[in-house]
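A protein chain is absent from this complex, but the other protein chains hold their places.
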Amino acid sequence: MKVSFSVQDIVQIVQASAVRGSCSRPIVSIASLEAAVPGDLSFLGNAKYKAQVATSKASLILLPADFEGEPQADQVFVLVKNPSGALALLCSRIEQTLWPKPAPGIHPSAVIGEGARIDISATVGPLCVIEAGAVIGPRSHLQSRVHVGRAAVIGADCWLMPGVTVSSECELRDRVRLQPGVVIGSDGFGYEFVNGRHEKVPQVGVVIIENDVEIGANSTVDRARFSRTVIGEGTKIDNLVQIGHNVIIGKHCILCSQVGISGSTTIEDYVVLAGQVGLGGHITIGRGSKVGGQSGIASSLPAGSYVTGTPPMPFQKDRRVNVLRERLPELFKRVDALESKLGEVATAGGSE
Amino acid sequence: MKVSFSVQDIVQIVQASAVRGSCSRPIVSIASLEAAVPGDLSFLGNAKYKAQVATSKASLILLPADFEGEPQADQVFVLVKNPSGALALLCSRIEQTLWPKPAPGIHPSAVIGEGARIDISATVGPLCVIEAGAVIGPRSHLQSRVHVGRAAVIGADCWLMPGVTVSSECELRDRVRLQPGVVIGSDGFGYEFVNGRHEKVPQVGVVIIENDVEIGANSTVDRARFSRTVIGEGTKIDNLVQIGHNVIIGKHCILCSQVGISGSTTIEDYVVLAGQVGLGGHITIGRGSKVGGQSGIASSLPAGSYVTGTPPMPFQKDRRVNVLRERLPELFKRVDALESKLGEVATAGGSE
Partner (left out) sequence: MKVSFSVQDIVQIVQASAVRGSCSRPIVSIASLEAAVPGDLSFLGNAKYKAQVATSKASLILLPADFEGEPQADQVFVLVKNPSGALALLCSRIEQTLWPKPAPGIHPSAVIGEGARIDISATVGPLCVIEAGAVIGPRSHLQSRVHVGRAAVIGADCWLMPGVTVSSECELRDRVRLQPGVVIGSDGFGYEFVNGRHEKVPQVGVVIIENDVEIGANSTVDRARFSRTVIGEGTKIDNLVQIGHNVIIGKHCILCSQVGISGSTTIEDYVVLAGQVGLGGHITIGRGSKVGGQSGIASSLPAGSYVTGTPPMPFQKDRRVNVLRERLPELFKRVDALESKLGEVATAGGSE
């Protein structure tokens, strides 16, 4: 980021309790203790990196209030209650300079359909298309090249980044953030096999995205066959994730990149799916479950499960089995040896 | 969906053979027998749910003509030859209200290159780009923000949804449906390693998409190195699927979400690939084969294969092996026990 803060600016933004040392240069970037160069701000977010403070080349270091030690020359220690929290405050400030709140209004290059209702405080950026009857709520921001389909509804304080598509009749509640290229409301993947051909089953349901959901770049969420596909409040979805039709995702879930969820599956609240996990259709993942990366899940999981692998096993067991799997060559040899030795014993003992 | 049908409307749409009971409310949604609330239409698509009819709160239920039983108060039974088929008729009708056939013509915000030929019955929506020499066939619909490259050809009755890209010289035959964000004709991934650098191998072939193909949101199909990448008639492809250069896909295949197919691989007719399957390059998947979710296939498969896993095994065997894999800890213990016991026996028997 191209920013520049004086030490005084930062002391004020992070609400410092004390300052040690002094530094004449402006702060122009952020880095870890080890990677920092002069001009960087750094921070002690985890006590285990304490020893790195003494040798860090950062110009300014955010430290816990009880930190003992003195800065080097042309370096300043800024003492705060919680260095990670202080950093977040500063990042929020930087965020505002990266993406300043746009002025409300409709860019003249946007194409607005008949009967669309756009709140006076909303921003519709260049080259957006709002089809007939769509609704854009207060303070929502359609950045550029966003398509909002016929009769779709966007709530308040949403941010739809470049190239997003929200298809007909789908609904976003409030504070939903869609990264570039997200598709909401593509057709579900449903066909009936008739006379040697796959005939399309019409997909006439919708997608509902509840409050405070964020969805990553180029992810796709299919509309329901009928009724609705739902992403629950506060759930966060990473890039290139696929959500099938009629999927119901609970509240405050985490879906990492490239996860795929087949149709009609239910994910209860507080579930975490690591990257590239695949879920079969028509199953339920119980509340608070965790599924390890690349796992393939074909059957329902009870609440609180922690599984990995394809097919999945409890995490500890999967680990154990994977270790033993590497020892299969040894095991085959041991069984070979047993067979030959038992042959000898049997012969020697006269049992054969 | 925001629809409203009277019972009379539905009786007519589904060509009912008989009606039992009556219901005063309009039908505004569709749900399963169990989930339905008053105002919903439901249906008995599978005989195993028969018992749910008696307790369903649906206002209208589509039932097979020979169904015995009487509706509850303010509920109507609509008897038809095939409830699933009747539902499809109704959904088609709803589809027309969700996506009414647009008027033909070219939106004034579209940018049309020199020598592009657009049929008079086609619809080119807002903010589309048609490059020089491209052809758009009768009744095809480019919804919004669609890019059709130089000399590309779109056949009749196609529907290209928002944000689709069809690159130079690629060809779509008739009734092709591309969901939002699909990319047809990106460069194949080909490089030669020369003097420590990867030099690009020009990718100058095309993509041919035959009749009645549907491709899901944000899927990508690479153009051939030379000659052509082909998607055969009637094949259906889900979201976020990758098709490499020079791949030939047969007719009436099903490729589920997040499948990836490496370059120059051939997929014969009627193949089904489940979600997240990966196929290596330069192999052939024989006619009618089925590949289970997440399988990784590096070698050709004969016609009629049904495999799962990485590396793949016949479905039943993979299942059996997976069960035994879970029992590896037990197997190692048994071999430990055998070894120690055999030691004792050998000692007792005097063979050592």
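Observations on the model:
Read from first to last, the chains carry the letters A and B; within each, the first residue is number 1.
As a convention for this text, contacts are C-beta pairs under 8 Å (C-beta built on N, C-alpha and C of every residue); 3 or more make two chains touch, one makes a residue touch a chain.
Remember, predicted model here, so these are calculated numbers, not experimental data.
Remark: the omitted chain is touched by one listed residue; of A:Pro64, A:Gly234, A:Gly250 or A:Pro312 this is A:Gly234. Summary of contacts with the chain left out: across B:Ala18, B:Ala65 or B:Leu324, the touching residue is B:Leu324.
For the chain left out of this panel, the touching residue among B:Val28, B:Leu89 or B:Val204 is B:Val204.
Interface note: of B:Gln75, B:Asn218, B:Thr266 or B:Thr308, the residue touching the hidden chain in the full complex is B:Asn218.
Residue B:Val129 is the one among B:Val78, B:Val129, B:Leu142 or B:Ala156 that touches the chain not shown.
As for the chain not pictured, it touches subunit A at residues 1-2, 29-31, 35, 84, 88, 91-92, 94-95, 98-99, 107, 109, 125-127, 143-145, 161-163, 179-181, 212, 214, 216-218, 234, 236, 238-240, 252, 254, 256-258, 275-276, 293-294, 322, 325-326, 328-329, 331-332, 335, 338-339, 342, 345-346, 349-351. Counting over the whole complex, subunit B has residues 109, 111, 127, 129, 131, 145, 147, 149-151, 163, 165, 167-169, 181, 183, 186-187, 189, 191-192, 196-198, 200-202, 204-206, 218, 220, 222, 225-227, 240, 242, 244, 258, 260, 262, 276, 278, 280, 294, 296, 298, 310-311, 313, 317, 320-321, 324-325, 327, 331, 334-335, 338, 341-342, 344-345, 348-349 touching the chain that is not drawn.
What we mean here is this: only the chains that are shown with their structure count from here on.
One inter-chain figure worth recording: subunit A and subunit B are separated by 25 Å, centre to centre, where each centre is the mean of the chain's CA atoms.
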